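Handing you this structure, nothing more for now.
Note that one protein chain is taken out, while the other chains of the complex remain in position.
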Amino acid sequence: MKTIVLIKQVPDTETKVKVNPGETDINREGINLVLNPYDEFAAEEAIKIKEAKGGEVVVCTLGEKKAEEAIRTALAMGADRAIRLDGEAFAGSDNYATAKALAKAIEKEGDYDLILCGKQAVDDDSAQVGTLVAEMLGIPSASLVINCEVGDGSVTITREIEGGNQELEIAMPCLLTAQKGLNEPRYPSLPGIMKAKRKKLDVLSAGDLGLGADEAGAAGSKTAIKELSMPPERKAGQVFEGEPEEIVPKVAQLLREEAKVI
Amino acid sequence: MYEYLTPSEFIPVRIIFLIAFATAMYFFAIRVKFLFAAMKLGVEDPKPRFDDPGKRVTSVLTFVFGQKRVLMFLGGIGHFTIFWGFLMIAFATSELLVNAIFPSVNFWTMVPGFPIVGLIVDIISLCVIIAIVISLIRRFAFKPVRLEGPKSGMYDALIILGLITTLIITYFMMGGMRISAGEINPAFAPISNLFTGIMPAAVEGSVGSTAKLVFGILWAIHLSSLLFFIYYIPRSKHLHLLGAIPNIYLRDFGTTGAINKMDFEKLEEEEAEVFGVQEVEQFTWKQLLDGYACTECGRCQEQCPAYNTEKPLSPKILVHEMKEHLLERAPVILAEGKLDMEKTEELKEKYEILNKSMIGNVFSHEFIWSCTTCQACQTACPVWIEHVQLIVDMRRYLVLTEAAMPSEAELAMRNMEKNSNPWGIGNHKRAEWAEGLDVPVMSALEEPAEYLLYLGCSAQFDEENKGIAISTAKILKAAGVNFAILGEEEMCCGETARRLGNEYLSDAMMQGNVEIFAGYNVKKIITVCPHCYNTTKNEYPQYGGDYEVYHHTEFIKMLLDQNKIKLNKKVDLGNLVYHDSCYLGRYNDIYDQPRSLIQAATGKAPTEMAKHHKFSFCCGAGGGMMWMEEEEPRINVRRTEMAIDAGADTICTACPYCRTMFLDGVKVKEQENIKCVDISQVIADAME
Partner (left out) sequence: MANILVIAEVKEGKLKKVTLELLSKGKELAAAAGGALEGCLVGSGVEALAAEMGQYGASKVYVADSGDLADYNGEAYANVTAKIIQDAAPGIVLVGASIQGKDLAPRLSAKLGAGLASDCTNISVDGGSLVVTRPIYAGKAFETRTFSSDIQIASVRPNVLPVSDPDAGASAEVAKVDAAAGDVKTKVLKTELTAGDKIELTEADIIVSGGRGMKGPENYAMLEELASLLNAAVGASRAAVDAGWRPHGDQVGQTGKTVNPNLYIACGISGAIQHLAGMSSSKCIVAINKDAEAPIFKVADYGIVGDLFKCVPILTEEVKKLKA
């Protein structure tokens, strides 16, 4: 059984996001990069499946050299080897072009039974790439998976739907995107971390994947970022003192009209 | 005259004695040889153990012969008496040993001054009997906390006390008879003399008389007891008679605050598969010697906050079981060579003991995760056993090798990895408390400040404790101290990660901090948290960071003494109790400065709780326990109860963690009218 895990290195969710006016990326100075937390669930699931059924787990990402830190995290958890896609050709990739590159890499790798990835990356919050990859490979997929049982030639999964759960049986090979609740990712052990340093990591370019100039990067993208902006500053908290009969309705109204949460 | 009573004048008796003596010595020697070999299975010990023999000898005199730590507690007088009584009796009995081989020897008449020794022995022996009786009453009628635990120790104790009693009673009886035979001057043996009338009188020339027979029997019992003693000591808990002296000689003279550093570069080179201590022989030889030195006196257990709140941990069991396990396992290793995982599997059928891995079988995970690293055990230990390192070594195995830790500990570690604080709050929020206070930040200064005010996580992230950071900064500013904070550049000190056993993480954090400090040429540090204090002061030198470190209580006291700050009013906090933080008091001996600051600010000395100074009771937060859920009854609640019992209106602390634990404690006890304040807040208030 071969499982491919698609991962992404992202800024930690606690990171202070700063945008310089007119730029298309956030200010990355001093930002702490981590393995996307949802991809961690995917990696954990893949490793658990390997432990139960045997086989191997291959990690794949599109990202700069620095992204190898995230790869090493997945390898330290127990993945066997990794592929990193890098090169100028990939610059400016949107979700579509990213998915295309990953799909090509997976085709090249071949012989896979299952592809796992997070439900979304916590940087762009798009929740697209996994499903795009599946469609591009022509395999079935399910998103928001919170339980997964690997059977013979198919997987039975539970996925989140609005107000409940749905149980699906999907023929393999297939792709699943992991939602919180799927498992508890393990904390890498030190022997795992040490071994990860010696595990195989291939770096492939667009050329290695046979991607044409119009298929990768900005040229292969269907959308582009025009600019980034900051949300209006969170207003300082308002504290009300006085008669409950007066202040509580006032807060209820603010929740409705200002915060728009009820 | 004395030959009337000496059984050894018969050659067969002498031969039998010699054989018995040689046999006892033989068994003694093979046991000691085994014990030594077992101890040598341990790995190298990183601490200096043999430097400065002068101070080490002094230490042995103080703590072995002076019994200084035994005498810290009232019950210690009994041990002191028995210890010295035993030594004296052993000395006096040496006469009988020599006499058993050379019948013509009589110290009483041949060694000048010996009767004085005899007199002391005679009297002290009575004291020993009294001490034994009292100790038995104490043990069985009052059942002290420290003696709770495995029964084997109790039987051991009964055997030993029985033997000592036998030695003394037979000594008295023989003494009485020797007085009647004129061998001993009754003036130098007043207690033995009491037996003179009871025992059959020795009659001159009465070979084969009743007296001779009775004396012979007593002589045989006395010497057999002694020989049995020689055989038995290294096989019982009284091994401590042999273990304590070297253990005290080899004790750690450095700061007790520093945990041993792991050399990851070396471990990686060796392609190590196991990190930390999984099996007993992975402890250092000195840690194994600790096991031999332990008497199971239980003073550690009596002080342990975990044990006293019904947690599975007991420091006494820790050391005792470690020794027992070593003694079971060592013969296998000595016979088969070093055991790795493969070999262990192969030999499991042959040796039952190999089915029992130390972690999980001898010590449960819960046992290992209950320690607050408060060091009350180490402080109470009469023979200087180093318990905390044992716990941290085993945690290292669990965390580094197995990644098996409580989920809350794991979360704290992940948070520290990602955001350099155990709560996982974005590190850019670290200095939010300083907004609008005009606190100098290192990176904004042209010249680095003289003092780095290193505030740590709790006083900067915890809304409740930000007041500590604010008060301290205000005091330093008022005193005109040339200081600065690191602001967003400050990282967690690594103390929690290290005490939780995640040395890989703490190693990176500590190295990182030393580098950041070097960037500002930091030489002097002021901390508000005793954990940061202990780590930067006692552990950063392991990473090449040597600083002059002050806890804020030390530093503020200095400012006050130098008249750099003025207290303009007396603060009325009612009945104020001061809680000694473990990492400030026991770890670093800071007891007086906080108290004199309180005295200065409130006009009166703080009230002491039932436990204070070096036997202060931990708040429950140390050793990473701050981030874990504790089973009830909780340590912080127990400690809060002590404050309530002392009639506290205010609980004053010098550690942000302690403060958090008390804030929680007073809520649980529904005593929210009791204020919890940090000393810096009291001083800042008095300065207004």
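Here are a few things to note about the model shown:
Per-chain residue numbering starts at 1, and chain names A and B are given in the order in which the chains are listed.
In the analysis below, a residue touches a chain if its C-beta (ideal position, glycine included) is under 8 Å from a C-beta of that chain, and two chains touch if they have at least 3 such contacts.
Since the model is a prediction, treat every value here as computed from it, not as a measurement.
All shown chains touched by the missing chain in the whole complex, by label: A, B. The missing chain, though absent from the display, is touched by one residue of A:A142, A:A178, A:A196 or A:L209; that residue is A:A142. Shown as candidates are A:G54, A:G110 or A:G164; the residue that touches the absent chain is A:G164.
Looking at chain B, the residues touching the absent chain are 408, 411-412, 423-425, 461-465, 627-629, 632, 660, 663-664, 667-668.
By the touch criterion stated above, the residues of chain A touching the omitted chain are 11, 13, 15, 17, 19, 24, 26, 94-96, 99, 122-132, 134-136, 139-144, 156, 160-171, 174, 180-181, 221-231, 234-235, 237-242, 244-245, 247-249, 251-256, 259-262.
In the analysis below, only the chains that are shown with their structure count from here on.
By the touch criterion stated above, chain A contacts chain B in their complex at residues 12, 14-16, 32, 34, 184, 186-194.
By the touch rule above, chain B contacts chain A in their complex via residues 268, 271-275, 400-403, 405, 407, 410, 413-414, 418-419, 424-428, 504.
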